[in-house]
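One structure, as structure tokens, below. Some questions next.
One protein chain is absent from this view; the other protein chains keep their places.
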Amino acid sequence: MEQKCSAVIIGVGPEQGLGASLASFFAGKGLHVFIAGRSEDKLHKIADKIRQTGGTVSTVLADATVERDVAHLFKMAQLDGYRVDIAAYNVDSNIPSPLLETDAEIFTTLWRQNCLGAFFFGKEAVKAMKGWHKGTLFFTGATASLRAKPPFTAFAAAKAGLRALAQGMAREFGPQGIHVVHTIIDGVIDGERARNQFPDYVKAKGMDGLLQLDAIVETYWAIHQQHPSAWTHELDLRPFKEPF
Amino acid sequence: MEQKCSAVIIGVGPEQGLGASLASFFAGKGLHVFIAGRSEDKLHKIADKIRQTGGTVSTVLADATVERDVAHLFKMAQLDGYRVDIAAYNVDSNIPSPLLETDAEIFTTLWRQNCLGAFFFGKEAVKAMKGWHKGTLFFTGATASLRAKPPFTAFAAAKAGLRALAQGMAREFGPQGIHVVHTIIDGVIDGERARNQFPDYVKAKGMDGLLQLDAIVETYWAIHQQHPSAWTHELDLRPFKEPF
Amino acid sequence: MEQKCSAVIIGVGPEQGLGASLASFFAGKGLHVFIAGRSEDKLHKIADKIRQTGGTVSTVLADATVERDVAHLFKMAQLDGYRVDIAAYNVDSNIPSPLLETDAEIFTTLWRQNCLGAFFFGKEAVKAMKGWHKGTLFFTGATASLRAKPPFTAFAAAKAGLRALAQGMAREFGPQGIHVVHTIIDGVIDGERARNQFPDYVKAKGMDGLLQLDAIVETYWAIHQQHPSAWTHELDLRPFKEPF
Partner (left out) sequence: MEQKCSAVIIGVGPEQGLGASLASFFAGKGLHVFIAGRSEDKLHKIADKIRQTGGTVSTVLADATVERDVAHLFKMAQLDGYRVDIAAYNVDSNIPSPLLETDAEIFTTLWRQNCLGAFFFGKEAVKAMKGWHKGTLFFTGATASLRAKPPFTAFAAAKAGLRALAQGMAREFGPQGIHVVHTIIDGVIDGERARNQFPDYVKAKGMDGLLQLDAIVETYWAIHQQHPSAWTHELDLRPFKEPF
């Protein structure tokens, strides 16, 4: 891979999380990675780990729901002369809530984090990529992207919006050489968040029943490698024994 | 029909519009109608017309995207001792915009009007209906509810969110006797808005090619009349010669 | 309604079944009904009942999967000078079967009854209707039309085929004035078949949990009555408390 290629990933938090795993993997493939998130501490831990394995990385403190943060993130990447080959929107927040207990703040927050931030990110990514007529832009969806079930109605409304955003962008920017991808993670990722938030579920599923981080990342890479004559816009990712 | 039944409709604007048509029709069926919108003038014109034909109506100035306005609207209905039999969210705003020309304000406004307001409205409607274990709650969708195409990506993101909201609410409140309906208007309604905003399109389609207001309203009523053992949650409405 | 209007319904069997209910209802609305099925005995019982309530009816022995039977059915209708206003394909056969226990015969039979017969029927209906540039053609689908779950994979493959047939026909013949409708019956109909085949399920659901025949029929009629400027192609019908 030539010099100066880079990947920009937002929503990087826990070390055992999808953002960190994507960053480590892409760094391992020789891309400089820009990792962005809201916790400087977490970003530094991940950056250290990437550097220890020979990768190069920049950390950018950024809140995906703040437009100027997102613009700044991509400015940083381009300032240093990097081409953005991959941009991954990995912010995903979920708050289970029966509808009558869902207030305007929950409904809005979920939309801001799962959808509005993706709009900011997608727009800046396209601006960075379109001069090169190439690049892959990932949006990470969930089961709820396709089906709204209580108590996840507010989450589903946000994720459905994200899916439409990704689809509209694919139709608009695919012909300009930008590969827009929407992944549907249909199951629980075996990471820090699940282990902290619902340890019993994790235990009940067993290791086989959770999506392994490495496994997801391999597929993102394979999709990035696709030849423009046969691009995938949408695909599901699901543990083999997950009911669907 | 017994006394004191009512319908609450928000998004009532032009006389030749879906909100006004629903209101007139429901009033004709003997329901007291609460019509809400942002223009007092327009509401009064419609109310006058309804009264002239023997209906009863209350007008409520309300912005669907302002939660207290929506709460006030349903409070008004209940204060007077009305049961809310039908609630129709009829706000629909669309701004065509290529993605790179779409700013945060457009993206947010479309979501607020097509999705957030529907959340406020749906929640209040359910609160008003659930004591009776009955009522029909309509959300009006569009072609873009199912497919995102530029330059309607922001609109589609909002409408897809609305669809998920409606679906999650149907699953949550159907078993409690509340009939949640999502209609997909796949085409252009023959009303004031279309005639003003894109007269050439209207002319090109011909009268047959636009959805007639009366025709839509008849179907809303038929869906409201459905027996609980065979409810429709989602249906499309499309001119016979509309390509799809 | 003018003279000489008619409805053609195939898949008429038990008295407490959708075919019989559609026939009785349409006859009650003044249409002459042609009812077709494989049991002369059952057809006569239903015909007698229709006549007793003042309707007019013809019985035609026909197997929907035999092309000449279907052609003959429509020939009969037209011979007598009737215009075919409604044609309903109501054949629905389901055999639960894990895939490895499903043989070629089961797989083929389900397809012949749910899909091939619908093709024969749809084609003849269009031929009968197209001179008038009007008519409504109903195809009855099921939950499995949208989702394939074992042990209903073979059934789902057939019903998905039916759905595609209906959709393609709607696109082809809608602009010619023929209203093609696909209904998704998402639940169990409260009829003879369910009571005989799975009495425990029927008991467990309670009357509210099953689709009432009259309720379904009302919606079919409402859809038939739709103005061409606002036609529904697809809609679901589901008991209010059915999980989905």
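Think of it as A, B and C in the order they're written, each chain with its own count starting at 1.
In the analysis below, contacts are C-beta pairs under 8 Å (C-beta built on N, C-alpha and C of every residue); 3 or more make two chains touch, one makes a residue touch a chain.
Keep in mind that what you see is a predicted model, and the values were worked out from it rather than measured.
Asker: Mind giving the shown chains that are in contact with the missing chain?
Answerer: Within the full complex, the chain left out of view touches A, C.
Asker: Touching the left-out chain: which of C:30, C:150, C:199 or C:243?
Answerer: If we include the chain that is not displayed, C:150 is the one touching it.
Asker: Using the touch definition from the top, which of C:161, C:191 or C:239 touches the missing chain?
Answerer: C:161
Asker: In terms of residues, what is the contact footprint of the unshown chain on chain A?
Answerer: Counting only chain A, the missing chain is touched by 171, 174-175, 177, 179, 190, 207-212, 214-216, 218-219, 222-223, 225-244.
Asker: Of the residues in chain C, which ones touch the absent chain?
Answerer: Considering the whole complex, chain C reaches the absent chain at 67, 98-100, 102, 104, 107-108, 111, 115-116, 119-120, 122-123, 126-127, 144, 147-154, 156-165, 167-169, 171-173.
Criterion: only the chains that are shown with their structure count from here on.
Asker: Is the way these chains touch best called a line, a ring, a star, complete, or other?
Answerer: Contact map by chain: line.
Asker: When the centre of a chain is set as the mean of its C-alpha atoms, what distance in Å lies between chain A and chain B?
Answerer: Once rounded, the distance between the two centres reads 34 Å.
Asker: CA centre of chain B versus CA centre of chain C: separation in Å?
Answerer: Using C-alpha averages as centres, the distance is 32 Å.
Asker: What are the residue numbers in chain A that touch two or more other chains?
Answerer: none
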